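Take a look at chain A:
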Amino acid sequence: MSDPLLSVKNLQVFFHLAQGTLKAIDGVSLDVKKGQIVGLVGESGGGKSMIGLSILRLVPEGGKIASGKIIFEGKNLLNLSEDEIRIIRGSYISMILQDPLTSLNPAFRIGPQMIDVLRLHKGYDKKEAELIAIEMLHNIGIPDPKKNIRKFPHQLSGGMRQRVVIAIAFSCSPKLIIADEPTTALDVTIQAQILQLLKNLSTEYQTSVLFITHDLGIVANLCDSVAVIYAGEIVETAQTSELFLNPKHPYTKALFQSILRHDKKQEHFYSIEGVMGSHIDWPDKCKFYPRCSEKLDGCEKTGSVEFVSYSPDHLVRCLKYE
Partner candidate 1 sequence: MNLKYIIKRLLYIITTLFGVSIITFVILRVIPGNPIAMMLPPQATQQDIIELKAQYGLDKAIPIQYGIWLINVVQGDFGVSIHMKQDVMELVIERLPATLELVLAATAIALILGIFIGTLSIMKKDTFLDKLGSLMAVLGLAIPDFLWGLLFIIFFGVFWHVLPISGRIASTDTLINITGFFLVDSLIKFDFKGFYSVFLHLILPAFSLALPLTAIVIRVIKSSLLEVVKEDYILLARVKGLAERVVIFIHALRNALIPTTTIVGVQFGFLMGGTVLVEIIYSWPGLGKLAVTAIITRDLPLIQGVVLVLAFIFVIVNLIVDLLYTFINPKIRYG
Partner candidate 2 sequence: MEKKRKEKFLQIKRFLSNGKVLFGGIVLLLLAFTSISAPYIAPHDPNEQELTATKKPPFWIEGGDTNHILGTDSLGRDIFSRLLYGSRVAMFVAVVGTFFAGLIGVTLALLAGYYRGAVDNLISRFVDVWISFPPILLSIVLMAVLGTGITKVALAIILVDWTRFCRVIRGEVFNIREKDFILAARAIALGNLRIIVKEVFPNIVPLLIVLVTLEMGIAIIVEAILSFVGLSVEASIPAWGQMIALGRLYIHQAWWIMVFPMICIIISVLGLNLLGDGLREVLDPRLKVMGMK
């Protein structure tokens, strides 16, 4: 078995706020193998986007990567200089941000926003870059790309804008793409098209994908393996089929139940009892137990819970299985 393309090890991201320390990411480890699509699921505020941004070393202001390693192709990204990490960004690892409607610069036409990455990382001149950009737009199904490349973002529909953002992400054929809920803002039919597009592109370009979502339905169709995150900690990882057949962690189970309820025409995806709340200055113990339906007497007292291997590729972090 070869080394994974990306290996996040024991990552911690802290925000030092006036009220105390918020461990937005608290000891996350995660592997993405070559050509794989890995799903990262969890509720809003769980820290999914934060993991994606940390990999590119773009943690929002106020936050700091406190410890851990991010090994990409054998190099620890956290040890690179600012110039070195900039070369990685956009060319080796790129990211599709959460909201397609606001991720394009309203003051520039589509063209220059696509061309600048190509020129920066691939050294094309302006003409070549434009030709490639037009071809990209054509490939991802934008009609009349020659005309649309001259438009401003607000003149395109949401679905079109998302396609442009995806085109930008793929344009330098990166090894890894972090796709942060790329379809949440779109309506259902376009969602399906975009997901298909993403899948095709990742096969075509041999690109690994870290796919962030809160929608287990999408994970089932798209991902090879899954990591479930809760309040900055991964609580369970497994192959997709294994996780769907055999969910172990109470939080994972609760997520599945909420889908079932959703299918029965309930409006909200996440109708798990209670709210995640904030975990500022949270002591070393399970963060989910206040909402857990299967909690044991020990949950409140025990210190940090370690991962347990349920089967070789299936890890779970819960006192029940220790």
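Candidate selection criterion: all candidates are chains of the complex that A comes from, given by their letters.
The definition used in the following text is that a residue touches a chain if its C-beta (ideal position, glycine included) is under 8 Å from a C-beta of that chain, and two chains touch if they have at least 3 such contacts; residues count from 1.
This one's a predicted model, so the numbers in the text were calculated from it and none came from an experiment.
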item: For chain A, as assembled in this complex, the candidate in touch from 1 or 2; value: 1
item: Residue ranges of chain A in contact with candidate 1 within the complex; value: 53, 56, 58, 86-91, 94-95, 97-99, 102-108, 116-117, 120-121, 151-152, 154-155, 165, 168
